[in-house]
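All protein chains but one are shown in place.
What follows is subunit A.
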Amino acid sequence: MSTTQAINNRSKTAGLEQESSQATSTSSVYDTKQLNLWYGDNHALKNIDLDIKQNEVTAIIGPSGCGKSTYLKTLNRMVELVPNVKTSGQIMYRGRNIFDKDYSVEELRTRVGMVFQKPNPFPKSIYDNIAYGPRIHGIKNKKILDEIVEKSLRGAAIWDEVKDRLNENAYSISGGQQQRICIARALAIEPDVILMDEPTSALDPISTLKIEELVQELKKDYSIIIVTHNMQQAARISDKTAFFLNGEVIEYDNTDTIFSNPSDKRTEDYISGRFG
């Protein structure tokens, strides 16, 4: 046998095919089963099945009008504020269906914080923005409130930037800082899940990267579901990605798989910018 043959034979035993998808074993925070939603006659969400894991970042992507924001707003039942909304199916949050008659919406929203597209701080001081939620929940002790404000601002990676101006109006700081104040406000009630609806679409690139880094930090303690139009953002920060189209989930997989080797041609066409 020649050296070449010997080497070839050896490499035969070492040859391997790599699988891109890997199974995960973390537990579910939200398990959506056959969810349908109608705005009047408009069937906006169709037979959605999604199992969202805890301590992960789940990105929801898809073209405008595909139902991704509707789905996000269903997770804290905010969608019910829209007139003529009808739903069927189940959303199990920590094992309980959030549509159950005796399920308290207030309790749900205490556990599930939300951050919106445009920073929307209250026209109050930075301190009062953060203390707002805890105060509603009956915390009046100044020392405890001080601690919550500092912890939340630290958690949102903005403490060092605002610690000397806590009494200034939240509108006096930049858009990127305001968005982190909104994240801190969400953290102040110690939620379990944070929903983010295009949280960086109104921000400049540096502020966007700061929020993205923050999301990576926050997932150690929270489960995050983020709707984004920015494909690269979804690829950078999420563990799983769901692709929505016309109210349906077309593909849901590990983000690495979605952006390197998606199974559905419609996903590939969307992420590579061929429609949408």
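Criterion: a residue touches a chain if its C-beta (ideal position, glycine included) is under 8 Å from a C-beta of that chain, and two chains touch if they have at least 3 such contacts; residues count from 1.
What we mean here is this: contacts and distances are computed from a predicted model.
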Missing subunit (named according to UniProt) among the choices "Phosphate-specific transport system accessory protein PhoU", "NADH-quinone oxidoreductase subunit N", "Sulfide dehydrogenase (Flavoprotein) subunit SudB" or "ABC transporter ATP-binding protein": "Phosphate-specific transport system accessory protein PhoU"
Of A:91, A:173, A:235 or A:249, the residue in touch with the unshown chain: A:235
Among A:96, A:137, A:163 or A:274, the residue in touch with the chain that has been omitted: A:274
Residue of A:134, A:155 or A:262 touching the missing chain in the full complex: A:262
Residues of subunit A in contact with the chain not shown: 1-2, 4-5, 8, 11-12, 15-20, 231-232, 235, 259-262, 268, 271-276
